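The structure follows.
Just one protein chain is left out here, and the rest sit where they should.
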Amino acid sequence: MNDRARPRPRPIDGWLFEDYAVGERFVHPIPRTLGEGDAALYIALTGARQPVHCSAPLARALGHRACPLDDLLVFHVAFGKTVADISYNAVANLGYADVRFLASVYAGDTLASESEVIGVKANSSGKSGVVYVRSRAFNQDRTEVLRWIRWVMVASRADVAGRAAKVPALPREVPASQLAVAPALRPLALDPAATGGARCWEDYRPGEVIDHPGGMTVEEADAMTATRLYQNTARVHFDAHGAAATPFGRRLVYGGHVISLCRALSHDGLENAFAIAAIHGGTHAHPTFALDTLRCRHVVLARDELPARRDVGALRLRMLGVKNVALADLPAVAVGEKHPAVVLDLDYSVLIPRRQNA
Amino acid sequence: MNDRARPRPRPIDGWLFEDYAVGERFVHPIPRTLGEGDAALYIALTGARQPVHCSAPLARALGHRACPLDDLLVFHVAFGKTVADISYNAVANLGYADVRFLASVYAGDTLASESEVIGVKANSSGKSGVVYVRSRAFNQDRTEVLRWIRWVMVASRADVAGRAAKVPALPREVPASQLAVAPALRPLALDPAATGGARCWEDYRPGEVIDHPGGMTVEEADAMTATRLYQNTARVHFDAHGAAATPFGRRLVYGGHVISLCRALSHDGLENAFAIAAIHGGTHAHPTFALDTLRCRHVVLARDELPARRDVGALRLRMLGVKNVALADLPAVAVGEKHPAVVLDLDYSVLIPRRQNA
Partner (left out) sequence: MNDRARPRPRPIDGWLFEDYAVGERFVHPIPRTLGEGDAALYIALTGARQPVHCSAPLARALGHRACPLDDLLVFHVAFGKTVADISYNAVANLGYADVRFLASVYAGDTLASESEVIGVKANSSGKSGVVYVRSRAFNQDRTEVLRWIRWVMVASRADVAGRAAKVPALPREVPASQLAVAPALRPLALDPAATGGARCWEDYRPGEVIDHPGGMTVEEADAMTATRLYQNTARVHFDAHGAAATPFGRRLVYGGHVISLCRALSHDGLENAFAIAAIHGGTHAHPTFALDTLRCRHVVLARDELPARRDVGALRLRMLGVKNVALADLPAVAVGEKHPAVVLDLDYSVLIPRRQNA
């Protein structure tokens, strides 16, 4: 075996808080070639229905060379690669920022992820600290397909109270002017008969609330199968025996699975939102457990024009994932409010065709 | 977004009984390109073993260009597309008729479905009514691959008692003379060493009862994963929280999953029944729930010759799916009888090679 690129040996039980230094870079192991099988599993595990990811003829009409893989499948796989180095010993996944979907990924493409530590801050307890990382995912041509910032609370080996901290400036949003739309993309080819809805960018107004019909009960097997598909090895998702000794007493559902289920549930009402362009920020407000039933509400935050495009715009949306309540019984939830039923609160932007006669 | 083929906007909560008018046509959204991943999932979720769908060399020997997708996988996906428009608010799925499997579907093909309302009849309660639809599924070349009639009970918005009714004449069978067999198909290439059984068309006699060995316990996760794979969004299958307020108090297993499990269980005893040609009629006699264990009995109803073919015949079969009983304890169940253990009672025809020295 050659000696090139030999990484600092990762401890078998993963890194702890004091192992992270600002500026350190990780080339995460286990590149992954994604294929049609992964796409089929993604549909089966989430109920995703966005037709650009389901219909090859429609995808080609839009200018893709084949069905692109679902944005969130790509996110979860790219994210999963970072877990062993970043969040294997995470106590909590605190937040995301500056998540940018930069290029489509197709069956046959191979993803690899890298991360750089951009901040560390010990907690006053001294038992853990927050680690901030900027991660990037590349395809086999080294085209960057995705980038994101996240911060996690990681257990420490020793008392770390009082250690020097660096907290990075976190962008509050990805500016609309920087949302990526491939020049060859023809969003007007999106056929309302194929998507099931005729609403375009112009038809949504800021402040509008969409309570999506349907609910999805999470089964332990489904959540674990999805999380294994992403090769996310965070122990909290898989080990009921070990979890019995934790405060929750049971396995946690991977937060990304919750995002995927909410995206899938929200197809009815957002039929033409054909791609996720960015996630500006988000939190997993409460944990989700097996047998919880999820529902999804969207609030339209803004309509953003995109540079040099009259055929497609961005909708900025707030996705609220709630559990075990009927949406009719859910009041308006203020930004920053921690409603007990809300498990997911995501601020993100989707791409959607614009009306040509507007 | 262009304005062609813009459908009547579907309410986000789906249509109700009074929204259906005889003669109305639906082009169902979300065309779906099926692939090898879907085929693998179908095997994993059902245990299907028909070798024409498992072995590419065998499929080619039979005259296929590749493994055709399982007939029931095609049915479930085509059927799933109709759910949002036809049975999203269905109280019950009442029956099937005239289900014809017209052409093989291969990995890479894209399915789309259309329906026409052929009958409506309000219930005397006024709270719901029966909607009859003829549905058709096409591949990307607009070749019709499947057609079927079904009727469902749909909730109404207002009191609909006394509304004008039209009940269509429902064919009691697909005549054997109309069963589709591709001219290029070479059923004699079906190798008993590959299928595991040597019985041909001539070896089954009308009245024969086959109690298939084995049983399959349904898990909630498996049933939901299969149903999501088919993009069937009927709420009764996914929402435990909402189901708690229904008479059943829990999620229902998609009836099509029951058909698939019975078809898979019946491989032992019907090893050479390599394709489903038609479903003449059928009912889901009782609901199936998670943790029910299914078994399958077949009764041979008839042997039908096929026009211009001496190499292949049709077996007309009655498939009885039962739950939580040993078949040895199940008496003969008369046609039309509602035995409490019977969840599925299907009248259908399969294709099977004929003996050449008979």
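Residue numbering begins at 1 within each chain, and the chains themselves are lettered A and B in the order written.
The rule we apply is simple: contacts are C-beta pairs under 8 Å (C-beta built on N, C-alpha and C of every residue); 3 or more make two chains touch, one makes a residue touch a chain.
Worth saying up front: this structure is predicted, and the values here are computed from it rather than measured.
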Checklist entry - Of the residues listed, B:14, B:37 or B:282, which one is in contact with the missing chain? => result B:37
Checklist outcome for this item: In the full complex, chain B touches the hidden chain through residues 35-41, 43-47, 49, 51, 54-58, 67, 187-188, 190-198, 200, 210, 212-217, 219-222, 225, 268-269, 271-272, 291, 293, 324-326, 353-357
Checklist outcome for this item: Had the left-out chain been drawn, it would touch chain A at residues 1-7, 9-10, 12-14, 27-33, 35-38, 40-41, 45, 84, 108, 110, 140, 219-222, 224-226, 228-229, 231, 233, 235, 238-242, 251
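We adopt the following convention: only the chains that are shown with their structure count from here on.
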Checklist entry - Centre to centre, by mean C-alpha position, how many angstrom separate chain A and chain B? => result 36
